[in-house]
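Up next, chain A:
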Amino acid sequence: MIKKPEHGRNTAERAKFRLRVKLLLTGITLCLIAFPASSAWSYKRIAVLYPAVSPILIELGARDMIVGTTRSDHAVKNTVKVGSHLRPNIELLNALAPDLIIAGSQRAFPEEMKQRVKADIFYYNPVTLDEILVKIRKIGGMLGKRERAEKLILRLKKRLADIRPLPTEPTVIYEVMAEPLRVAGEKSIVTSIVRAAGGRNIVKIDRKHAVISTEKVLQLRPDFYIYQVGPMNKKPVPPGERPFYKSLKAKFIKVDELEFARPGINAFDAAVHLNRIFRGERP
Partner candidate 1 sequence: MIAVLGNNGSGKSTFLNVMAGLLEFTGGYSIDGMPFKKMAQAESARRIGFLPQEAALNMPFDAFYVVLTGRFIHSDGRMYSGGDIACTEEVMKRFDVFHLRDRLFNALSGGEKQRVLLARVMNMDTDIFLLDEPFSGVDILHQIKIVDIFRRIRKEKIIIVVIHDLSFAIQHFSRFLLFREGRLLYDMKKDGLSAGRLSEVFGVRVGFAEQDERMFVYTEEM
Partner candidate 2 sequence: MRFILAAALALAFIAAISAGAVKIDLLSMSEMERNILFDVRLPRVLLAGLVGAALALSGVLFQYVMKNPLADSFTTGVSASSAMGAVTAIMLGLMPYLPLFALAGGIAGLYLVYRIASYRGRIQPITMLLAGIVLSTFASATISFMKFLSDDAVSSIIFWLMGGFQAATPLKDLILFAVICVSFLSVRGDYLRLDILCFDDTTASSTGVDVNRLRKKLFFAAALLTSFSVGYAGIIGFVGLIIPHILRLGNLVKASYLLPASLAGGAAFMMATDLIARTILQGGQELPVGVITSSIGGVFFLYLLIKRRKELFYFN
């Protein structure tokens, strides 16, 4: 996936865009003529602005291609840290001369920033486990690691085979942040993890996160109230000790934010882990 420009806002921009497409097409044609075996070409210098991607690259054997990461990326050490995932430092980024930048979302790396770097941008924003696999396949292709990508995909799929069916479908609320109460909505990877594990996220809000009323939690009566602990939820009061949850009959489960809320390889382990919890096993 190369630059996928949005439709221009005005005709001038559109004209410019057309010109660019033409140039690009000419360039590609020229490239194809010049290097008939162009499929052998792949990205070599990668800046990873979304920490969940790094473990994937490592699995693909592309550890050495990573030239820069964000400062909260703990999977890769000894690379240049280029700031946070929402505010990367463009100067540092350009100085690394990457040919590919992997960013979390359009919002984290907007058009305006794209124009200030020479590299191509790849958006890694899967919302389901399947989409993670699709993205892995794409990254594999871009890095010339197709075979390893397929192997990884197979392994992750096999991992899910550990999940055993449940007699009933437990309902879940996933707390992202305690104060104010922020829970995972339908666009969160958590929803997919819960579904894979045999449960159901009962928060039906078409967003990644939603700030909801504690009243609503009592009304929804989840079987499991999962609360994450991590950077987003540093030291939450355990839900069982919160007076307004006194009448809540749910099982309170504490999970690690880095394992559950990030859409990466970890998500598959998280699903298996959650399935065990649903079955009442101590993980």
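Following the convention adopted for this analysis, a residue touches a chain if its C-beta (ideal position, glycine included) is under 8 Å from a C-beta of that chain, and two chains touch if they have at least 3 such contacts; residues count from 1.
A word on the picks: all candidates are chains of the complex that A comes from, given by their letters.
Please read all numbers here as calculations on a predicted model, not as lab measurements.
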Given options 1 or 2, the chain of this complex that touches chain A: 2
Contact footprint of candidate 2 on chain A as seen in their complex: 72, 84-86, 177-182, 204-205, 210-216, 218-219, 221, 231-236, 242-247
